[in-house]
Each structure stands twice: as structure tokens, then as C-alpha cells.
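Take a look at this one; I'll ask things after.
Shown here: the complex without one of its protein chains, the others still in place.
We just call them A and B in the order they show up, numbering each chain from 1.
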Amino acid sequence: MGTDSMPAPQGIETGLDRTPAASRTGTYLELIHSWIVTVDHKRLGILYICYALVFLLVAGAEALLIRIQLFYPDNHFVSPYTYNRLFTMHGTTMVFLVGMPILFGFGNYLVPLMIGARDMAFPRLNAFSFWISAFAGLLLYYSFIGGVGLYGTGSAPDVAWFAYAPLTERAFSPGHAVDYWAVAILASGIGSIGTAINIIATVFCMRCRGMTLSRIPLLGWLYATVSFLVLVAVSPLTAAQAMLLIDRYLGGHFFDTQMGGSAILWAHFFWIFGHPEVYVLVLPAFAFANEIIPVFSRKAIFGYPAMVAASVGIGFISLGVWAHHMFTIGMTSFGNAFFTLSTMLVSIPTGIKTFNWLATLWGGKIRFATPMLFSIAFLFQWVIAGLTGIMLSVSAWNWQLHNSYFVVAHFHYVLVGAIVFMIFAAIYYWYPKMTGRMLDERLGKWHFWLMVIGFHVTFDVMHFPGLLGMPRQIFTYEPDRGWTLLNQIVSVGGFIQGIAVLILVYNLVHSYFRGVEAGPDPWDAWTLEWSTTSPPPAYNFVVDPVVASRRPLWDLKHPEDPDSAFE
Amino acid sequence: MRVIIFRRWIAAAALLLVCACANAAPSSTSIFSNKTTPAHELNDLSIFVLGITGLIYVGVSGLLLYAIVKFRARKGDTTEPPQVFGSMQIELSWTIIPILIIVILFLTTARVLFSVQDAQKPANALDVVVVGHQFWWEFRYPQYNIATANELHVPLSSKAAPRPTFMKLTSADVMHSFWVPQLNGKTDLLPNRVNEMWIDPQQAGLFVGQCAQFCGPEHARMLLRVYVDTPEQFKAWVASQQKTQPELSELPGGAQGSANETAPNVGNQGGVVQAATNKVPPNSPTTRGNVAGLGESQEISARTGQYVFEHEACISCHTVSGTVATGRYGPDLTHLMSRETIASGAAPNTKDKLLEWVGDPNQIKPGCLMPAMHLSDRQNEQITAYLLTLK
Partner (left out) sequence: MATVPLQHATNEAEWRLPSRGMVAMASLITAESSIFTIFVVAYLYYLGRDVSGPTPKEVLEIPYFGTVCLLSSSGFIMLAERAIEHGKMAAFKLWWSVTLLLGAIFLVDTGMEWRKLIEQDHLTIHTNLFGTCFYSLVGLHASHVIVGMLMMLITLVFALTGHVRAEHSYRVKVLALYWHFVDAVWVVVFTVVYVVGR
């Protein structure tokens, strides 16, 4: 067994019952019920991922509507009000209802398996976190039909995803659009904090015998760092949103500039959340890269201790860079200089990780299955994203680039080029484990190439309108600024990416019923999740694993050259 | 596989190429086509940073490309390569070298940052106060006692005769941002706070920009026009802006009013007529003269227009200095016809567009805060006729 590009692994039994549910008979109702009341981390992980994929399609559609409106200057495809709702919801959805859930979904699924545990530390808290996040998403989207805004019924939030005060105060945003934003995200933040607590408790307290902290897969370290960041960074957003609601409903004055309140305070609070948030989104992408790249290079990750230090270092430094989103807001030159330096510093550990990945590839025997294709694209794209980030950290130049399409291009390079690409890699890599079937490789390659082409057509080109002075969050633009052709190219790329994602969705569904059987270890990998069946039974492992190195399955498959000899 | 790499090289080359081109054939808002000292310093810094990051990109992606080509698994080879777990020297070097690069980048940035942001204001600098509104710009010149909207005039500041403009920026409602790329980076306008920026344009002409901080439905059309005038042009502009408009019903004979320098400002200063217009404070209230009959008049003229203007609540938002209109919520209209556009650049300043705007502003700029007053067509025409005289 095994796929074409992978030899069959030694020593792993394959003849056992792989579908523990096969003997269970029951009605569809019972099946649905079991998914609703589940506290199994694997099921909750899959629920998170499916939920996120649905919203990925919704937010993607919002993006395409935006791109149609921007195809011509002075276009009337949507009204300014609708356009403002579209980009607000696109950003809010992608960050809170796609990014966070899908990454927590993978974390939920993988962390216990990889550390040899049977479930997360607090399964019921886990379920609560999922359901409150799900509720939050539905609440946010209910605003389309339930919100009563200034411009009539049906007002989704239209204040941009960072909802700057005092635009969000009652005086400038009457109606309930902003309230939906604040309450929904507050609720989803509670879910995130719950999951973060769970992951930290799991990683520190539920490891199998022999798995010291220096032996947990790098994914474990990264998710622990992510969880710490969530604890420290999502809370400020919760606090700021509570303050906003106090202003809007109890007559408070936190951001009421008429009574001495401060607009800049909201900006600080939001970005104290907002910057670590993007690291919350990107560190799991790094986690996937840390697992996938070694397996497909056939080498251990280069410099595990440095990778741990770099990951944790990124987490800590990222708490001190937030005001690089505020270089134009009027801080003192000293403030601007400080945040320039701290932002540039974060590139050091990030660079270390990039070079370590390069060194992992170096001297390896690289196999180009779909997960690896996405990972390689990620590497190239990550370098560019990081470098445009350095450009933006130069505060004086930032005064030109801030709030322009250059910034939009940069962060989409990170969010799509790095994070979404690694999410796709993770899907192709772990789908066999979750479902017992391989995703179709041919469709995978179509998905990959269309995604690469569409991504570069859109986001490479998108830098230029920014350099030519086009600000962001505008529903139309002047025809004589030289932005028209560039916008048209960007829009075309968006549709190509849309097709690529649809191919993925088809692949996911089709392969579930018709995919090649995967077996426990289709990729010839080395971490503990590959030592159990695909999909794993509810209890994960028949016998509690005991490990002696960072790559327990490598030791098993290569008894002549075990990692444990080096540790 | 090579195709991926190829594509990436193309992307990088294109980026650098267009940056170079942007300087050669500037669009009207390219950040590289700099016309002032701050913009120039920012530009030089940006080229330096682009150079360094470009080199890093070429180096790192070159190595990546090499790695994925050279270390491909050969068909049929199922052996594992040697397992390398790390190397202290290599890891140290790729920690130290980036630190050095960061130090250089930071010091260069800090130098430009302090030089631009903390520049000293010379004695002959022009002061401008910029107040952001949803969705228009208010410009006040405290040294000259003038106020205008949406189109900023500043003097040329040549190397021989430097005269920079120092601006104080604040907002009357939500956050905005002043961005004219050719003149400087952007600076935000916040309520309850004053920010500062300066420009010293070294080329005369028109420079365009727009609001760069999302401020509501018409954020996209809160456009900026900065006219850099030669010193003579600027002096003439200031002089014309300082004139007041007459209260037409005061004038004998009911003349079609035009900006009349010697129009009395009745009611001001205890009835004493001000002699030179330059010294007449703007926004001074006047008493209304005898206006019997104007309200029912079907005549489309400046007189009837001003009557409608002053009796249909326009004055609660707008100022026409020298008359009873002293509202501050909307743009100052005293010299409306000296501007090339209306509605902060959303429409050209022509009779047809003015008429359309006065009738229903939401036709041109849906979401702007000027309401449609639902006047009759005749009244709208009368108002337009009056506005056309505000030169």
C-alpha cells in the first residue's frame, strides 16, 4: 500500500478495522446528533474546518464582488454603502470566521494526536468554544437581514474590519450594524480564548510518556505560542469592544471625542490586538511547514532548537510592534523610530525560520506531491511577503504606503500567499488521516497551478496601484490616475483563484467517496499521528505511545539509525 | 517546477521595472514622483530600501530555486538522504548578518524620520489649518484671514526663495488622512487632536490626492487638489480670497451682484463703513436690507438667488463672507467660483453640475451630508445663478 511516490512503510500493521464506525448502525438523525454533541477533538476539528471552508466561499464571493466594482472607474455595480459592507465583511469574515477557525480546527485535530494524548485537556470546553464561535459567525451574518442601519434595513457592518472610532460611535453609525460587529467578534473571541486555554493545557499536561517538551513536534510549540498570543492579544480587542458597547449603549465616552475621548486610543487598543492576531494566523502556517517540508525532503527539520527559539521569539516580539499600523497617526518621532526598530527586529527570527527551511530542503530528496507543491510556493511567497513587510516597517516610507493598495497587496501576500497556501498544503497532507482516503493528485495539481497563477496575477500586480497612489477601501476611483488597467488585471486574477478553490471543494467531496484508500501512513512520515489508523478511532491510540526522540516513527522505520541516538 | 521559479523571477523583475518606470513617466499620484523636500527624502530612502530588499530577494530565492532543482528525488530512489540536524556556525551567521542589515536599515530610516518630522519651521513659512469633514476639506489661512474648501493653494518654494507651507491638521468628525503623494507622505486628521506636516513644493502646477483613511460612504470621493502657485500668483489669489461678497439687496438698483470691492458691510463695527476690503473681517454679520418682493419674484438672478439662499436654511451650514451667511458646517462658499471642482472633486464646477448639486447632492455624491432641500426647480436655478456670481 502507499501512494505512487511513497514506498510502503515497514512495521506498521494495516489489517485492522479502519472504520470504527462501520459496526455502528443508526439513523441519519443519530449521526447528526452525534456530531452536535461530540466532544471528540477530531470531530470538533473537522467541524471547525468545514465551518471555515463555508465562510471561505462566502468571503471569497464578497471579494469577487469588490473586484467587479473596481473593474472600471465610476462603476455602479454596487452602491457605496453596499461596497463598504462588502469589504468590511470580507475582512472580518476572513480573519475571524475563516482564518481562526480553520487554524484552530487543525490544532484541535493534530495537537493531541501528535503528543500521544487521547483528547484535549478539556473536551467540553473545546465543544463550547466551537459552538460559541459558530454562533458568532451566524450572528455576524444575520446582520445582513436583521441589522437596522442608517440606510434602511439590512445593514451589515460597514466601518472596515478595524472599525476605527469615532466612526463607530452612535453619532456617526446609528443603527445596529456596528453592534453586530462588536458582539459577534466578542463572542468569537471568547471561543478563541477557550481554545487557547485548552491547547496550552494539552501541550503542557497531556504529553505521552517520554515526550519531553524538547521532543514535541514543532507544531506543538507553535500552537502553544499561538495560544499564548491569543490569551494576551485577543483580550485587548474584547476590552475595546466592551468599551465601544459601553459608549454606544450606556452613554460612555471612551471614544467620544466631543467629551475629551480619544480616537487614537481605539487605534492603539485595536492594533495591540491586531498585530499579534496576524501572527496568530501565520504561526500555524509555519507549523504546517515545519511538519510537511521535512517529510517531503526526507530529512529532519534543520535546527529544531533554533526553530523553537525563533517561534517563541516571534510570539514575544510581535507583542511590541503594533504601532507600525499607526505611523501616520501623529506619534512623536521617537515613537515612530521605536516601532520601526521593533518591527524590523521581528524579521530576525522569521528569517531564521526561513533559512532553516531552506537548509532542510538542502541535501534532501524532494518529492513533489501536492502538499509539497503548496509548501514550496509558500516559501517563495513568504520571502516576498516578509520583504514588503520590511518596506512597510520603514516608517518614513510608510507615510506614503500606509492605507494604500501596497499594504493590501502585502497583507494578502501573507494571508493568501503564505497562510492559505499552507492551509491547502495541510489539507492535502492530513485529509488522508482524517478521512482514510487520498485527495486526487491530478485535481490537486490543477488546483495548485490555477492558484499560483491567479494569486500572482492578482497580488503581484496589486502592489503597483499602491505605489501609484491608490488608497484602500474606496468604492471607486478617478479615471485619470492610471489605475484602471492594473485594477482590471487584479480582478481577473481573483476569478482564477475562485476557480481553483472550487476545484478544491470538488476534490474534497469527490475524494471522500471515491478516493484511493490511504492507510495509516501514506506519506511515510514520522510523527505520532501516522502511527494510528486513518481515520483514528475515537480513543486515538490502542496503547498509550511511549517515545524516545522527536521522530518516533523514524526510529521505528530506521532501527539502524534512530534519532534517539543523537538526543 | 521550473515554471514556478520562472514566474517568480518575472514578478520580481516586473516590480523593479515598474518602479523605475514610475519615476520616468509619473502618473499624477505616483509616490516616486516627488516635488518637495520631504517627498524627495522619502523617495531616496525608498529606493535604498528597495535595493537592499531586492538583493535579499534575489539571494534567498536563488538559493531556494537551486535547492529544489538540485535536490529533487530521482525516480525510483527510495533511500533516505543523510540526516542533518543543524549547524551552529551556519545558524549563527544567518542570525548575525540579518541583524547587521537591520541596523543599517534602521539608522537610515531614523535619520530621514527625524529630519522630516522634526523640521524647524522658518519664519516666513505659510500656515495652513486643515480641518477634515465628512466628506470635504476645510482650509484656513490664519495669517491672511481666509477660508476656503477642497482646493488648497500654496506658494512655490524654490531653492532660491524657499517658502514652505506648514500645516496643522485636525478633524471635525471622524478620522481622515491627507494624502497628496507627489508632495509628501500622508498625515492623519483626528478629532480632538492636532497633527502637523509640511511641504515645500518646488514645481508649480496642480497636484492631486485624496483622503486616505476610511471615513464613511463617500470616503472614495473626498478628493484633494493642491495648486502650487508662483509667488505672484499666490499673492493675487490671497488678495482675491480676502474680498467679501455683497449683500445684494443692499445695493442700489438691484444690480446683478458681482464681487464688489467697495460694498459696505452695513451693521458691522457699529455702522462704520470699512474702507479697504483687505481689512474687512470675513464672516461678519450684516443686517438685512429691504427685501420686499424678492421672495415672490420669478426672476432668475443673483438677487433672487441670494434671497432664496438666505431664507431656505443654506446659511445655517455655509458661509459667504460679507453677508449674513455664517454657517460653518459645510464648505465656505465665498469664492466658490474660484474653484475648478465642487463636492471635493466629485464634479467639475460648471453651471449644470452646480444646478444638479443644489437640487439633490445625493445624485452626484450619494451619502454626502448635504441634504436635498426639495426646493422648486425655479428656486434651484435662482440659487445657482447667485452661486455663479461668487467669484
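The rule is simple: contacts are C-beta pairs under 8 Å (C-beta built on N, C-alpha and C of every residue); 3 or more make two chains touch, one makes a residue touch a chain.
Remember, predicted model here, so these are calculated numbers, not experimental data.
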Chains in view touching the one left out: A
Given A:197, A:293 or A:486, the one touching the chain that is not displayed: A:197
Hidden-chain contact residue, picked from the options A:132, A:171 or A:239: A:239
Option touching the unshown chain, where A:47, A:89, A:121 or A:280 are the choices: A:121
Residues belonging to chain A that touch the chain removed from view: 11-13, 16, 121-122, 193, 196-198, 200-201, 204-207, 209-210, 227-228, 231-236, 238-240, 242-243, 246-247, 250-254, 259-262, 265, 269, 272, 520, 528, 531-533, 541-543, 545-549, 552-553, 555-556, 559, 562, 564
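The rule we apply is simple: only the chains that are shown with their structure count from here on.
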Cα-centroid distance, chain A relative to chain B, in whole angstrom: 37
List of chain A residues in touch with chain B within their complex: 7, 79-81, 84, 158-160, 164, 166-167, 172, 257-258, 260-264, 297-300, 302-306, 328-330, 333, 336-337, 340-341, 344-345, 347-348, 351-352, 354-356, 358-359, 361-368, 376-377, 379-380, 383-384, 387-388, 390-391, 394-404, 452-453, 456, 460, 463-464, 467-478, 480-483, 558, 561, 563, 566
Residue ranges of chain B in contact with chain A within the complex: 1, 4-5, 7-8, 11-12, 14-15, 18-19, 22, 27-32, 41-42, 45-46, 49-50, 53, 56-57, 60-61, 63-64, 67-68, 71-74, 77-87, 90-91, 94-95, 98-99, 102, 105-106, 109-110, 112-114, 116-118, 134, 173-175, 177, 179, 181, 184-188, 190-193, 195-196, 208-221, 223, 345, 366-367
